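The structure is given below, and queries will be raised subsequently.
Every protein chain of the complex appears in place save one, which is left out.
To keep things simple, chains are lettered A, B and C as they appear, and every chain counts its residues starting from 1.
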Amino acid sequence: MKIALVGVTGYTGATLFKLLKQHPEVDEVRLYGRSTPSDDELAALLSGFRHLSLHIHEYSSVNIMQECDLVFFATPAKVTSQLALDFIQADFPVIDLSGDFRLKDSADYERYYQAPAAPSQALQAASYNLADLKKPQSNYIANPGCYATATLLATIPLLAADLIDLDSLIVDAKSGLSGAGKKLTTSSHYAYINENSLPYKVNQHQHIPEIIQELQTWQPAFKTLQFTTTLIPVTRGIMASVYAKPKKPLSQAELYQTFADFYQDKPFVRVLKDGFPSLKEVAYSNYTDIGLAYDEASHTIFICSVIDNLMKGASSQAIQNMNLLCGFPLETGLTALPTFF
Amino acid sequence: MKIALVGVTGYTGATLFKLLKQHPEVDEVRLYGRSTPSDDELAALLSGFRHLSLHIHEYSSVNIMQECDLVFFATPAKVTSQLALDFIQADFPVIDLSGDFRLKDSADYERYYQAPAAPSQALQAASYNLADLKKPQSNYIANPGCYATATLLATIPLLAADLIDLDSLIVDAKSGLSGAGKKLTTSSHYAYINENSLPYKVNQHQHIPEIIQELQTWQPAFKTLQFTTTLIPVTRGIMASVYAKPKKPLSQAELYQTFADFYQDKPFVRVLKDGFPSLKEVAYSNYTDIGLAYDEASHTIFICSVIDNLMKGASSQAIQNMNLLCGFPLETGLTALPTFF
Amino acid sequence: MKIALVGVTGYTGATLFKLLKQHPEVDEVRLYGRSTPSDDELAALLSGFRHLSLHIHEYSSVNIMQECDLVFFATPAKVTSQLALDFIQADFPVIDLSGDFRLKDSADYERYYQAPAAPSQALQAASYNLADLKKPQSNYIANPGCYATATLLATIPLLAADLIDLDSLIVDAKSGLSGAGKKLTTSSHYAYINENSLPYKVNQHQHIPEIIQELQTWQPAFKTLQFTTTLIPVTRGIMASVYAKPKKPLSQAELYQTFADFYQDKPFVRVLKDGFPSLKEVAYSNYTDIGLAYDEASHTIFICSVIDNLMKGASSQAIQNMNLLCGFPLETGLTALPTFF
Partner (left out) sequence: MKIALVGVTGYTGATLFKLLKQHPEVDEVRLYGRSTPSDDELAALLSGFRHLSLHIHEYSSVNIMQECDLVFFATPAKVTSQLALDFIQADFPVIDLSGDFRLKDSADYERYYQAPAAPSQALQAASYNLADLKKPQSNYIANPGCYATATLLATIPLLAADLIDLDSLIVDAKSGLSGAGKKLTTSSHYAYINENSLPYKVNQHQHIPEIIQELQTWQPAFKTLQFTTTLIPVTRGIMASVYAKPKKPLSQAELYQTFADFYQDKPFVRVLKDGFPSLKEVAYSNYTDIGLAYDEASHTIFICSVIDNLMKGASSQAIQNMNLLCGFPLETGLTALPTFF
């Protein structure tokens, strides 16, 4: 296959490039961009790949469709809402890592992204595809967000089994710094954030409507959740700490069994029988690890899921979605073990 | 004053030593220990103080009472449960940074500390003293734990104002590594915990009964809470992220006013009108910063408090308790501003 | 005393503010700035001081001289080269933390700072004052740079004792991130520099001419050195690793004695008899720690000095210089012990 990649210079784009270069079904990766740095500038931006001769071609949907078999957009929000139509009309395979096609409701998009949504018909054409649980319904895949992936994998089994009071869901999510991208900001300045931690975008994160939309597919009566995002001083990793009240008395064993059954044939989700996972146990991999506890004293369910935000939360899930879309075995190109130190 | 300090070599002991050397009412700090390293060994353990000639005297309650006016125990759990009786009988001033005299209920102590509790009568003689809110009731002060301090200061105003459903309290607390002391463990090994994070002692932390005991003094009907502790890769700092459901509809403004009123004459608690505090804003200081939010969609109160675990969570609170016990102005020796970078 | 502080919002300015608030001879600190953020903006910039009501007065040399007894400039390079003349003409006490008045040679300044130097006469009026070794010669003090301080304290004893081949000096200096200030840059972006390290400004750092100028006061024949600066992922701290060839055979004991004698009555320099210091042993303090080794096989002297770049490398050395200028005991306001964790 010939793959087009738009947006190689960001963290998820560079990670995707690396994964594509290792993918056995990929013959060529062609880079496209709307701004086209010179080859020297590009080499400086991607200095880890300094032995390669990289070149960015000027963006053109026509050329991409002529020259390639599938395109990945590793671009920020607000790009594909403008550019996607050509591909949708042509039913050309797209995997979009941005948030532009995740929300079916334009109003939600406009509220959380503060920009015009893509045309409603185009939004309907896209498949939001949490790769461990679904199969693509169309050729335009909206790849899930990082916080959404960690949260959904930790909560869907609770809703699928109708275990919890739907009004009780609280998620205390932690994220490292790469989630915020390469853009220089005060909160990503080393001397500010090292040895530091703080909540941000409390109840305002743009992944909230995405989580609600997907949870409603499992329980239409689900309304909303408390969602807190806290920055912690690591480069990679998201932890979703989920709290909920059970509908009726529960045991730790039942809780474990619910998750173990739900994920029994899902190779990239690892449910722990005892204890809790750490961020590093999934670092640089496509795995999601899930630990769980039920506290009989406070009648509270606690689920903790961890992912690598640049991998499962973005680029390796995008590869998993490509495998699904193209009919390759699910683990193709994703067999690297986690690097836990 | 002449101060005795038992346990200078640990993180809280060394921090206390530093604070005592700066305290204007302290003339001399005498070090005592049950193990007495040679002066060279001690210098190596406290290498930051290498220009001082430090010496540890052999522990003797008689000598301490003869030579000093007050004793600090910066020792691990299980030490003062053995040694405190002499001081209690003599009504000699003690500030005990360990957990040995915090719990009034011996059974709780024995369950959470897995060791015999101090004699019941001795336990009753001790004052658990959260220094921002109480005055010592006796000469034996049980200095609060770090997680307990952060959690209590974030939750007591809710209970004092009878704002919340008592069954709904959930605390997702984060801690840095110094909280676990100098003892070498796998989870404190740099290559393990750097770039990492994981929950530990979920619903089993020894500060849980201490939190419950104190919350019951504000609301006797309070029973228990969900309490999760998560390790994050910083050296200093505790963040308590508190979630609760209000008894009745509430506004963000009311929530803020409740906290602002409660802490209005407390110089070491800073309530934020907007936004949330970060760990570094209180680092190396005696301050507790508190941010708050009420989410109308999910009907959830979110309170976030941050402290420096070695300072407010241990040593500077111990100085604040000394000031209270000795009748010094509350801020004596504690005027250093936070070092936020 | 009433102190004026220009430039409180940077790292060194805020650190200086904190030290001045603790200094027993300082009655008031008045803040001045050429840009004057609103009080709310200022509170956000200095969020660690959020309980204080801070206000920045519009900069005016006339007002500063009328209202205050001494002024600190914690401003970037290129500011005092413009503003200093009023104070120099009036012989008003200034402590300038910037590099603008450190170099006597305008051409050096213009080469390394790429900006016009201050008038030559003004440059001659300023005293470059390494506070552990000199007494101010005038009322305008050029406070030494951070790399220069660590390097000079590690090398001057070698030159003073005429121990080394003057052509052999090599300094491999390491610095944390706060040295680069609050300005957002790629190399200070957390996801870039955490878990990373790289040399920068090799043989081009602006502290090089300052080091050469001062070493020439001890050995006029000294010409230059190899000076490498390497960024390491810590917030605070500079380590100068110094290599030189001895003029004649030497022993480790002689090397130690040379340094011990040189610094014997200098309370803020601690020479280690064995082993090497670590950054944390001087963190948040005015100390410089020095370790040394002589390798008989390779005939190489190795000296390692460490400082806290924001303290000894900037703000606490500025306080030490104020103490010297005002005739206060040297240690006034500088008695805090290092915080080594």
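FYI, a residue touches a chain if its C-beta (ideal position, glycine included) is under 8 Å from a C-beta of that chain, and two chains touch if they have at least 3 such contacts.
Since the model is a prediction, treat every value here as computed from it, not as a measurement.
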Residue of C:120, C:196 or C:335 touching the missing chain in the full complex: C:196
Selected from A:2, A:50, A:135 or A:223 as touching the chain missing from the view: A:50
Candidate in contact with the missing chain, chosen from C:7, C:237 or C:313: C:237
Contacting the left-out chain in the complete assembly, out of A:22, A:186 or A:251: A:22
Hidden partner chain, touching residue among B:2, B:55, B:135 or B:182: B:182
Interface with the unshown chain - residue positions in subunit A: 11, 14-15, 17-18, 21-22, 47-51, 178, 194-195, 235-236, 267, 270, 272, 277-278, 280-285, 287, 289, 310, 335-341
Where the missing chain touches subunit C, by residue: 167, 169-170, 172, 174, 176, 191-192, 195-200, 202-203, 223-226, 228, 230, 232-237, 239, 241, 243, 276-280, 283, 291, 293, 295, 297-300, 302, 304, 341
Sites on subunit B contacted by the missing partner chain, in the whole complex: 11, 176-178, 182, 184-186, 188-191, 193-195, 233-235
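Note that in this section only the chains that are shown with their structure count from here on.
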Interface sides of subunit B and subunit C: same vs different residues, half threshold: same
Of all other chains, the one whose Cα centre sits farthest from subunit A: C
Copy-to-copy rotation for subunit A and subunit B - C-alpha atoms, rounded to a multiple of 5°: 180
Chain centre separation in whole Å, for subunit C relative to subunit A (CA means): 46
Residues within subunit A bordering two or more other chains: 176, 191, 195, 233-235
